[in-house]
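A single protein chain has been omitted; all remaining protein chains appear in their positions.
Moving on, here comes chain A:
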Amino acid sequence: MDPQRGMDRIGDLVLRDGVIQDVIWEPQIAEPSAERRVIDVMGKWVVPAWVDMHVHLREPGEEYKETIATGTAAAVAGGFGAVACMPNTKPVNDCAAVTQFIVRRASEEGYCRVYPVAAISKGLRGEELAEFGELREAGAVAVSDDGRPVMNAALMRRALEYAKAFDLLVITHAEDLALSQGGHMHEGFVSTKLGLQGIPAAAEAAMIARDVLLAELTGGRLHVAHVSTEASVWILREAKRRGIPVTCETAPHYFTLTDEAVEGFDTVYKVNPPLRTRRDVEAIKEALADGTIDVIATDHAPHSLLEKETEFQDAANGMIGLESALPLVLNLIREGVADPLTILAKVTCKPMKILGLPFDGLEPGSPANVTVIDPDAEWVVDPERFQSKGRNCPFRGWSVRGRAMMTVVDGVVRYSMA
């Protein structure tokens, strides 16, 4: 299946020297020989390698949570051939040296492509712009203060303007801190029952409204990270209708879980933005179907036991997602939210296009980046067997359907089941 060209057919994929040589839509019974290896994937899906434009690899600085090696190993095990990593490392990726470090580490130890996202502001402090030009040259593909919103509207305006000179995407973590302050979960009936201070949906939607207006003002390319509420969706839908240059993503947990999951005070469900209500979940699915939400990203955020085994209000935000995303994304297809090519586009060609990166898909002559999916493989999620160092997976013990059988990155088989 090639979501870029809308192809969904049975055929043979011929690879040579790491490059897609041919796609033969009339399948032939190829004979294995000395120079030809044949992998029978009858009944499986051969798709462009998945792309996750929002992960936290934790290196440099918090290697006890994850490293570029373990994070990218988790990526390929989940079917991803490329990831974009957020800048909230220690030190923050706000200068060329850190970006270069990540790029080098990824080429030495990484299992998949790694695209660094650099900071919008120095130290993520929201005061001064980082050096976008140098960051771009060092290999950054976008800028974001992810984890922290840029509270100063004037600075956000300057970021969107300045980024245009270097064709950088500006990714916003939309959260009005004055509204979310002190909150530990979604503000609603469940938070009131549990006596946990809530974060209203408006904390996200109000910030998106501001940033959309700034994108209109500046013409800068804006991408909204991890959209989780119904109100966010209607603001974005309207913005797109007006022709404002904005794109956005959501994560599997926002179309799979609700705030009711927090009932047992299990900190694995603590994430920012928080899990929302059934109504928000339905709105997210609708927005995935009608194209308001362009991309599905995991916001893979590994934490050690230390950050999670504590009182709910003190626990760190975040859940891992690279190795559990695929079956949850396929659920959207099974539930009839949208057809396979529409959904697959959100994890393949769309994120690459938004990041301004070339996407070849299954085009002959392109580097071979391919994921083989068994859509019917049934398995039980067991984070103890994950490649990620993180065990903060909310889907532990879930019976799911759909699994990556093989991930090929630039012609090299980086992951293969069995």
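Please note the rule applied: a residue touches a chain if its C-beta (ideal position, glycine included) is under 8 Å from a C-beta of that chain, and two chains touch if they have at least 3 such contacts; residues count from 1.
One rule holds in what follows: contacts and distances are computed from a predicted model.
Participant: What name does the UniProt record list for the absent chain among "Cyclic nucleotide-binding/CBS domain-containing protein", "Aspartate carbamoyltransferase", "Aspartyl/glutamyl-tRNA(Asn/Gln) amidotransferase subunit C" or "Carbon monoxide dehydrogenase"?
Facilitator: "Aspartate carbamoyltransferase"
Participant: Tell me which of A:T99, A:T172 or A:S191 is the one touching the absent chain.
Facilitator: A:S191
Participant: For the chain that got dropped from the picture, name the residues of chain A it touches.
Facilitator: Given the touch definition above, chain A has residues 187-189, 191-198, 200, 264-265, 305-306, 309-314 touching the missing chain.
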